[in-house]
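For this depiction, one protein chain was excluded, whereas all remaining protein chains were kept in their positions.
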Amino acid sequence: MVRVGVVGASGYTGGELLRILSIHPEVEVTIATSREFAGRPVSFVHVNLRRYYSNLKFTNVSIDELTSKCDLVFINTPTGVSQRITPKLLESGLKIVDLSPDFRLKNPRDYEVWYGVKHEAVDLLSKAAYGLPEIHREEIKNTDLVACPGCNATASILALTPLVESNIIDLEHIVVDVKVGSSEAGRKPNLGSHHPERANVMRPYSVEGHRHAAEIIQELSYFSKEKINVIFVPHAVGAVRGALATCHTWLTSQNIDDNTLRRIYAKRYSGEPFVRIVGEGLFKYPDPVNVIGSNYADVKAIVHQGSGVVSFCAIDNLVKGAAGQAIQCMNIMLGIDEKKGIDTPPLRPI
Amino acid sequence: MVRVGVVGASGYTGGELLRILSIHPEVEVTIATSREFAGRPVSFVHVNLRRYYSNLKFTNVSIDELTSKCDLVFINTPTGVSQRITPKLLESGLKIVDLSPDFRLKNPRDYEVWYGVKHEAVDLLSKAAYGLPEIHREEIKNTDLVACPGCNATASILALTPLVESNIIDLEHIVVDVKVGSSEAGRKPNLGSHHPERANVMRPYSVEGHRHAAEIIQELSYFSKEKINVIFVPHAVGAVRGALATCHTWLTSQNIDDNTLRRIYAKRYSGEPFVRIVGEGLFKYPDPVNVIGSNYADVKAIVHQGSGVVSFCAIDNLVKGAAGQAIQCMNIMLGIDEKKGIDTPPLRPI
Amino acid sequence: MVRVGVVGASGYTGGELLRILSIHPEVEVTIATSREFAGRPVSFVHVNLRRYYSNLKFTNVSIDELTSKCDLVFINTPTGVSQRITPKLLESGLKIVDLSPDFRLKNPRDYEVWYGVKHEAVDLLSKAAYGLPEIHREEIKNTDLVACPGCNATASILALTPLVESNIIDLEHIVVDVKVGSSEAGRKPNLGSHHPERANVMRPYSVEGHRHAAEIIQELSYFSKEKINVIFVPHAVGAVRGALATCHTWLTSQNIDDNTLRRIYAKRYSGEPFVRIVGEGLFKYPDPVNVIGSNYADVKAIVHQGSGVVSFCAIDNLVKGAAGQAIQCMNIMLGIDEKKGIDTPPLRPI
Partner (left out) sequence: MVRVGVVGASGYTGGELLRILSIHPEVEVTIATSREFAGRPVSFVHVNLRRYYSNLKFTNVSIDELTSKCDLVFINTPTGVSQRITPKLLESGLKIVDLSPDFRLKNPRDYEVWYGVKHEAVDLLSKAAYGLPEIHREEIKNTDLVACPGCNATASILALTPLVESNIIDLEHIVVDVKVGSSEAGRKPNLGSHHPERANVMRPYSVEGHRHAAEIIQELSYFSKEKINVIFVPHAVGAVRGALATCHTWLTSQNIDDNTLRRIYAKRYSGEPFVRIVGEGLFKYPDPVNVIGSNYADVKAIVHQGSGVVSFCAIDNLVKGAAGQAIQCMNIMLGIDEKKGIDTPPLRPI
């Protein structure tokens, strides 16, 4: 059994890590940290987990304890924290799956521009693999530090990668319009998340520029020589879970139809355990309601009025957008079956 | 009192017309038609309207009755019906506010392309005013036939008009990503609208091409000499009411900032009774939750990362997107105060 | 024009008071207080009210200002505040409509039991009318101090009054099971109201005993000589607005059927401008979705399996359960048409 710690275990992503790890056959959770709930049983906060982890209580973060009791640590902290503790944990020989944004951007200047402060562990940036297995599986396999993507970035990159790679779109005119559920903003209440304010919204946010855009541009640029220009705008909508990226762009090639697009996506994601190309069925476009509770990403691209192309990716923001993808990365790092513990069908209706 | 008929009065738009007309001080509803509920009191279907219209029962459509009992008729029927009855009603001297799509497109070939059949009243197309007062107030004042816009088109055109008119955007690269509530699809149940299927969706539809795109292109082309290229994709999201148009495009002028945009919008909509430019406040972007139950359209445009521009318009799809705008047009046609009956603040929270 | 002040105007009930008063033809709002938002325009918080109250800013509470600028004041403060300021305002000759719980209970010992502290204005308790016009219209007309009922209490009392008055039920076995939307808990965020926690709940609260039970027992006891025993349990459910009281009890009389019950309710509420007996229609039981945005209370009682009786009352918790009923009381106090400003049909669908 691999001994695993979860730093920042009382929030939604922490809860999802614990939920999924509870059914993972090769892992044992030995530490779950929470400043606010230190001393409380895990199920005091995560009331769905009553009957699970009956001996596990939240503790405060201790590097020594993590080092002595864990083989791998999930880090799930606000921006800026991971870059301070991760170097020490790596030195002690631990593997790290970081769900915070600290190691996602390769270029330290990008970090400064988007996060407004200097990065404190610049030398680790080049060692960190960007934890999107569909693009960086080999790097994930060969590193001790994985930086898991943001949920909006995951959906956007999976929707766009086949279009960018196959070189058929106008890279200077890409729009990514994202819709997300309320769980994305975490467990801490505020006015914007207050139920009467949040219940039926179609509410744009971070319109001037959202940090996930930096990840999207970084990742899509791997496949392209040209500059990529992305307008990225997220919108809060009325669900609790789910994220949908709608990517609008223009075709540069003639003779592209829906079948061509389907083949391009099918080929790109052939063999991917968690990407499903949406085809026939009662519902024929990606929609997060079809993947809730699972690690699947549903994708599809459609030609729009001859010259446009619209591609979609739907995920559960807390699973493929966070905890599930982190565990997928963990499996890859540990050399065990990539689907272990996360090979669960979505819950529907929801 | 102006005597008014509502043809197609048992659906959601019919119900909204009746709700608003019940508090309009210069109008009396004399006829409400419904094939399905003929003989039933209006409040049998619209249970919110108990205590209102206590003597009004649904009847079948009769041209003679409409002619003898009404001065103005709202037509609220499926595509293809209005073009058959409207010519007769106009001949009898009635004024018509048509909420169906029949007279929205000026070019009969556009109608054929988007609706798949020949138009049966081509000669009326040039007489019909497109019922968006913010653009066509004078024409509405001087006609007997108004064709009210679709709700998605209303939001999209109001969001984009100042940008197109002021000639600062790249007209070949415009994306309109719309989010709408479930009431838009009407009162007839189907699998897609079944609550367990519809409750938490982020579901694209009509991705290949939606008919409202034709209206958007037609209207924006008034202000532009160039060809306009719009990618238009609507999405069903989890609310009952509301529509948000998010319009993404690129600036062609330099030196445009948020203040410039604000001035452009403020000037364009100066004096408009139902368009509000969203400025300061606890929530600073347009969101339909702020206009529900009202005829207001909230708009705003923001510069995105220097070169992009994102503009928004939020409406209640059943009010400014349908019944409220129809009554606004009626007021203009009748020469009474444009705000009469619809000068009601939105309901919030909702 | 009557000059009106709203003390505690930045919350949901405050917002509803302002929304409704904006269309009330005989009232002018001269003061709106808010400690948190003093200095801000009213529409900074109530973004739905953009275009309304353009000259009104929130201020801090000042007895002098209220006295000089108002004829009547709505008080909308946490428990304990009104009993301190109301005596002064009454002395200055103002009329008071108190939406807080301070003056609802007639017996000061009841106040102590349920609120845990001594009442500070005991002598005013007997002067305060309980602001449920369907029971206390005459007292409301003849007092300067009205204590508006809690929203749960309003629905429960309206559902049960005809059964208790007509002496046909077992007063020792009454169950009131209430369902309410999230706006009932006010505008202040907390974990329980955080959207991901609150969105789909069926969550009991205050099971051991809820303060509104005291009001229900007090009011029902007017019509009864016997002791009344009520089990009262509220439940948070997934809507924003609305409250439904389901009252379960047993018949003591034989030969009561649904028609008898209908006649009893129709007679009891005959002439009431805001109580509707639900009869035929597509939906045949009370449900808050049919009264949202309005001051209506929909009621009905049904015989259950011969010996039981179940009665319902559905209201909009922020209107008939708070702001609307307060304005109804104001109209009565001022001797103007009771329906003025609140004779608006509900919004549906919602």
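Each chain carries a letter (A, B and C) given by its place in the written order, and its residues are counted from 1.
Following the convention adopted for this analysis, a contact is a pair of C-beta atoms (placed from the backbone, for glycine too) under 8 Å apart; a residue touches a chain by one contact, two chains touch by 3 or more.
Note that the coordinates shown come from a computational prediction; the quantities given were computed from them, not determined experimentally.
Screening C:Leu18, C:Leu105, C:Ile216 or C:Ala314 against the full complex identifies C:Ala314 as the residue touching the chain left out. The residue from C:Asp64, C:Asp123 or C:Glu208 that touches the chain not shown here is C:Glu208. Within the full complex, the residue among A:His46, A:His136, A:Arg203 or A:His235 touching the omitted chain is A:His46.
Within the full complex, the residue among A:Ser100, A:Asn290, A:Ser311 or A:Asn331 touching the omitted chain is A:Asn290. Touching the omitted chain from chain C are residues 173, 175, 177, 179, 181, 191-192, 196-197, 199-205, 207-209, 213, 229, 231, 233, 235, 237-244, 246, 248, 250, 282-283, 285-289, 302-305, 307-308, 310, 312, 314, 349-350.
Mapped onto chain B, contacts with the missing chain fall at residues 12, 181-183, 187-191, 193-196, 198-200, 240.
Although one chain is not displayed, chain A still touches it through residues 12, 15, 19, 22-23, 43-52, 183, 240-241, 276, 278, 280-283, 290-294, 296, 298, 343-350.
By definition in this document, only the chains that are shown with their structure count from here on.
Chain closest to the overall centre, judged by the mean of its C-alpha atoms against the mean of all protein C-alpha atoms: B.
Of all the chains, the one whose CA centre sits at the greatest distance from that of chain A is C. If you tally contacting C-beta pairs for each pair of chains, A-B comes out on top.
If you average the CA atoms of chain A and of chain B, the two centres end up 38 Å from each other. Across the assembly, chain C contributes residues 12, 183, 240 that each touch 2 or more other chains.
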